[in-house]
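The complex appears here without one of its protein chains, the remainder shown in place.
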Amino acid sequence: MSLHPRRHRWRTQWATIVWLTVVWVFLWGDLSVGNVLAGLAIALAVTTGLRMAPIAFHGRFRPAGFLHLLGRFVLDLVKASFEVSLIALRPRYVPHGAVIGVQLRSHSDLYLTLTAELSSLVPGSLVVEAHRLTGVLYLHVLDVRQSGGIEAARQAVLDQEERVLRAFASDEELDAAGLGVRA
Amino acid sequence: MTQDQWTIVADVASAVCLLGGAFLAFAAGVGVLRFPDLLARMHAGTKPQTLGLALVLIGLALRLRSGGAVWALVLVAVFQMLTAPVAAHMVGRAGYRTGKVRSDLLVVDELTSDQERAQVRDQGRPDDDGPRD
């Protein structure tokens, strides 16, 4: 921890404050000065009153990677929902599930959480257990046959992690994960 | 196109979205009844449900067509997508820890084998204390 905890906290919490203000403005629906100020006041009160562990975000926001992540995510979400609906509605079909463990390549809580959230919403997999210290995600695959096998399901999670890293990670983190920087 | 034609187009698009969303919610209900296992039922609870709700909200936004309420609908969809995987994950973890998951129905179960290996390793080191994780 740094020697100036209060200053340290403001700097790392600004993203949370911005996010809370955005949520407040969205709730009220119109972008007026009063709403933004009220949102800022409430966000400040919440972040100073309810103290949570600040998430260390050393990464860099890459717009191209972020758009790619978002687009693929929307496509995968639509595909996943229809696949699960098909399995549910097809008569006399029993899905055979499996639980696989995937070793993620990055060493940060934030990317682990993001990958876990996104993997839960896309085809075939659902996060059952996550070990923070070792960076392993355990996922339950709904139907092994539909996902193309166990190794294909594992590779899908690793691809999801790669898309998350390419959207948010800094260059050092990308190198540490073994993914080269794309030009 | 005139204002009336846009209205009709928006209404038709909204009806399509509402139908799609209701169908996915229905599929989620069928899924949670039919699937054989606790973990499989969680799939039915997150994926079709989330997209179904998003489609219904898009249909509602197309119908409302104005006003600040539309932004709040974006928030509802985002919250649903953030919280559904978390709830499913906690239920799955609780299922594993209380023994509700039946390993024999699964093709491959790496979590149980890893947990057993960790237990064997822990029993070999008697001075290891404190909970894991």
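General observations
For reference, chains read A and B in written order, and residue numbers begin at 1 within each chain.
To be clear about the criterion, contacts are C-beta pairs under 8 Å (C-beta built on N, C-alpha and C of every residue); 3 or more make two chains touch, one makes a residue touch a chain.
As a working rule, contacts and distances are computed from a predicted model.
Matching "PH regulation protein F", "ABC transporter ATP-binding protein", "Ger(X)C family spore germination protein" or "Membrane protein" against the UniProt entry of the left-out chain gives the name "PH regulation protein F". Here the chain not displayed is in touch, across the complete complex, with B. Residue positions on chain B in contact with the hidden chain: 11, 14-15, 18-19, 21-23, 25-30, 32-33, 38, 41-42, 44-45, 49, 52-53, 56-57, 59-60, 63-64, 67-69, 72-73, 75-76, 79-80, 83-84, 86-88, 90-91, 93-95, 97-100, in rising order.
Criterion: only the chains that are shown with their structure count from here on.
Centroid to centroid, with C-alpha atoms defining each point, chain A and chain B lie 14 Å apart.
Only residues 23, 25-30, 77-78, 80-81, 84-85, 87-89, 94-101, 116-117, 120-121, 126-133, 138, 140, 142, 144, 150 of chain A touch chain B when the two sit together in their complex. Within the complex formed with chain A, the chain B residues making contact are 23-24, 27-28, 30-31, 34-37, 39-40, 42-44, 46-48, 50-52, 67-72, 74-75, 81-82, 84-86, 88-89, 92-93, 96, 105-112, 114, 133.
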